[in-house]
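Only a single protein chain was left out; the remaining protein chains are all shown in position.
Note that the chains take the letters A and B in the order they are written out, and that residue 1 is the start of every chain.
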Amino acid sequence: MATHNTSMSSLEADVLVIGGGSTGVGVARDAALRGFSTVLVERRDLADGTTGRFHGLLHSGGRYAVKDPSAARECIAENRILRVTAADCVEDTGGLFVSTPWDDPEYGDLFLEGCRATGVPAEEIPVAEALRREPRVNPDIRRAFLVPDAALDPWKLVWGCARSAEEHGARILPYHRVLDLEAEGDRVVGAHVRSERSGEEFEIRATVVINAAGAWAGQIAKLAKCTVNVRAGMGLMIAMNHRLVHMCVNRCKRPADGDILLPLRTACVIGTTDVFVPDPDETEIRQADIDLLLDEGEKLVPGFRQARALHAWAGVRPLFEDTAEVAETRDVTRSHALLDHSSREGIAGFLTITGGKTTTFRLMAEAAVDAACQQLGGPRECTTAEVPLAGSESHVLYQIGHRLAVREPVPQAEEVICECELITRARLEDTIKQRDTTSLDDIRRLLRLAMGPCQGGFCIYRATGILHAGGNLDGAAANRTLLDFLEERWKGIHPILHGDQLRQARLDDWIFQGILDVEHLPA
Amino acid sequence: MNDFIRDSLDHCVKCTICETYCPVSQVTPLFPGPKYVGPQAERYRGAGPSADASVDYCSGCGICTQVCPQDVKIAEINSRARAKLWEKRGVPLRNQMIARPTVVGRLGTPVAPLANWALHNRAVRGAVQRVVGIHRDAPMPSFAGRTFQRRSRSHRGPVDAPAVAYFHGCGTNYYEPVLGEMVVAVLEHNGFRVIVPQQDCCGLPLQSNGNFPAARTYVRRLVDHLAPHARAGLPIVSNSTSCGLMLKREAHEILGIEDDNLKLVSESMFDLCEFLLRLHERGALRTDFGSLPLTVPYHAPCQQRGHGIGKPALDLLALVPDLHMIELDVDCCGIAGTYGLKKEKYEISMAVGKRLFDDITATGSDLAACDSETCRWQIAHGTGVTAVHPIELLYRAYGLDRRTRSGLVTAEAQPTPVNR
Partner (left out) sequence: MSYDTVVVGAGLAGLTAALRLTEQGQRVLVVARGVGATHLAPATVDVLGYAGDARVESPASDVAALVASSRDHPYGHVPAGDLTAALDWFRARTEALGYAGRLEENLLLPTALGVPKPSALAPRTMSGGDLRMGGRFVFVGFRGFKDFHPTLIADNIARARLPTPISARALELVLPAQRRVDMSGRLIAGQFDTENLSEWLINALRNRVDPDERIGVPAVLGLRRGDEIWQELETRLERKVFEVATLPPSIAGIRLFDALTNALRAGGARIVLGVRAVGARTTRARIDAVDVANATGTVSHPTGAVVLASGGFASGGIELDSFGAARETVFDLPLIGIPEADRVRFAPGYFDAQPLAGAGVGTDDLLRPVDSEGSPVFTNLHAAGAILGGAVPWKEKSGTGISVATGYAAARAVLAPAAPAVAESVP
């Protein structure tokens, strides 16, 4: 499994991928499958960037059918591929486009025409049928359309790709930060990296370096003295405690803020906004944006503001533009861009793949590795459209009841550590061992630990105890990881804290401070 | 349209209070507890039936909902999940049978002596367990032979008096008609004219066995019979606390019935002791009680507590001279309607009820009081003690028993205690 405890002076590979989001791991997997020796570095945890912070919509293309036809075509093609190759990461929820009283019903005709023209299967259904399937949706909708949207689990996707890549010899190195790119003349030959966990620095030499750093691609490119104009568009998302809808529900209108509500495992997510931010690492959640999402949610699902909001977070989408000026980041094409810097700036051995969206990650990866082949001795066939990811070999699509079903018929035959997300002790201990991590946050991303209604109120004490008892870390370190987790968790809770979630947060305060007294732990 | 039962899961803060009280999860690992099966699993339920069969082990006692400090409708969520489960699986014959007491009642009543013999014959019960799935030892009452409905037709009550409508339920009708006669006697003693509308099952057993469509049909039919009386301003009085709760709340909350007739009937529905206590609060209850020097343990059934009216039986019986009621604080007798009849659940049911049985036995009394008929049969089965509805104690205290021919009504319907 991916390791970040490296101890070496240098590594050599055909391909070095910078960036551990869907694009990066997609590239690493594709390259490894084609037989190239591959190393991937990511400064934080895999999928900690854009991929881990989007809403999980596996686009049918419907959303782009009117405004961005090429993106729509790409989406439906990749949608079909991922349902087969990444089945375990995909839930076939289906998608619904609805015209609410705030939307122009005639847009529906444009929508149908756009779908037809781009090959996105779309069908208008009676409003009564839509409401039968989705009883919480606004009863005053005027039109409804079915499309094959689906819900994607980004962590499963990224880790599935990473495991696949490793199975084919790649080395995946999270918590390794690129400090500089090494050049010899006008050719990039590798990178100087530091392990964030051990502090150790070393070189990675590669024939081709692929910059898949998403919203940070510009920063990486600068290290090679190349220019990549990626604008960071911050998008806010709110997870609601339970599935108010079972399908991906979209507003049938020109894409705008807060017009998607879709299931994300046991929760559902309303998104999103689009605010240009100069620094992709600086994403502050503003109350006005929270209110906007809650209000838009209320239009789609009456009573939305009384429903329980679990967590809020911001992701940044990478919007590449070759021109300097663009009015609104939303208007930039969502298609990706492959930049071969040898032709752009005369710097060989360096490619950037940027823009795009998670739905088309595989396509982006294919384009990047195809281009890399030119500098690696000639074309090799891409098989990622056929070969299933690790974990998806059975081609069985994910079902929401899965974690519940595996516990039958005797649900208490195993210890359940995180009850909200049904994570067993065995699963937790396996993950700790495989990931070789002592960070509760790393575990959280992989297992969804503490991502349910109680937001860790019960399971974090248990997980900390288990981590400590396993010998992985001493008392002081265990305390540290617990306290860090509480601080980190709070960032996503306090912006949307009201109603039921405030009750929960107060109970959690009583548990952590009143019962356990974490504030007075020894150093 | 909001689904307020499912949406109530949002109130769950995982505090564990419900699972601490759940009597079933205490005694069997097959049921992981109300928090797990209710608000927690509900998040994993998509549009179709849920993946968890363990929800079927929920007895529907409703204690979880009563103790939840956050108003999560736990038992109701479980009920609905179970219905979806059975909808997918198909309801087995056994569940169909025990869920229709009026059908069983109508079949058994004309041949009561034979039916009763069969129900208490070990060989027959063994066969029934194998074929149908009702446990051989499960407490089954005896058919009375002449239903309460029939008896009430030949009854002449006061003509010129304020009226109440009497919802007697299947238990009284087929198995304990003399109890019904006592109810009428007590109400008449207090100056009421008792109207016994034509009526059938309230559908509760169908609901708890997961057959919602049939349950809704039964509710609507029953409510059609009762509504005219409610519309005429009459209170409707029920001596079966579970059936009363069904009409007061569950038919709307669990079955989702939005019906004006149902609404009217629920608002006019009173548990018998609740009704008499309100009478007393207005100073209108006759308190000419004779001495009844007994010490009697009282068990408030889970479904009675679900009414949220306190324990009016105790307040009433406090008025009877020399009667000492012991308020038991145990939660559940285990029968949970038809749950404890099932062969795979009988042992669970008896384990759940054990503490109640022990507490009753420890009082040394040979009489116990309880408002629900199925609980009374379970208590008799588990302790050997005779269990009566609180109204019977009032009936005796009023001296009304000297005016009728029959003795203790429940002796006829008491199941034979199992050898323990």
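We take it that contacts are C-beta pairs under 8 Å (C-beta built on N, C-alpha and C of every residue); 3 or more make two chains touch, one makes a residue touch a chain.
Being a predicted model, the structure only gives us computed values, none of them experimental.
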item: Residue of B:47, B:67 or B:400 in touch with the missing chain, whole complex considered; value: B:67
item: Sole contact to the chain not displayed, among B:59, B:266, B:349 or B:365; value: B:266
item: Option from B:3, B:260 or B:281 whose C-beta touches the chain left out; value: B:281
item: Contacting the left-out chain in the complete assembly, out of B:17, B:195, B:319 or B:400; value: B:17
item: Footprint left on chain A by the chain that the document does not show; value: 294, 305-306, 309, 410-417, 425, 458, 461-462, 464-466, 468-469, 474-476, 478-479, 486-487, 489-491, 494-495, 497-499, 502-503, 506-507, 509-511, 513-523
item: Chain not shown, touching residues in chain B; value: 11, 13, 15-17, 19-21, 26, 29, 33, 65-71, 245, 248-249, 266-267, 269, 277, 281, 305-311, 315, 327, 329
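The definition used in the following text is that only the chains that are shown with their structure count from here on.
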item: Distance from the mean Cα position of chain B to that of chain A, given in whole angstrom; value: 52
item: Residue ranges of chain A touching chain B (in the complex, touch as defined); value: 131, 133, 135-136, 139, 241-243, 246, 266-267, 302-303, 307-308, 399-405, 407-413, 419-420, 422, 452-454, 457-458, 500, 503-504, 507
item: Interfacial residue positions of chain B with respect to chain A in the complex; value: 1-3, 6-7, 9-15, 29-30, 32, 35-36, 40-47, 50-54, 70
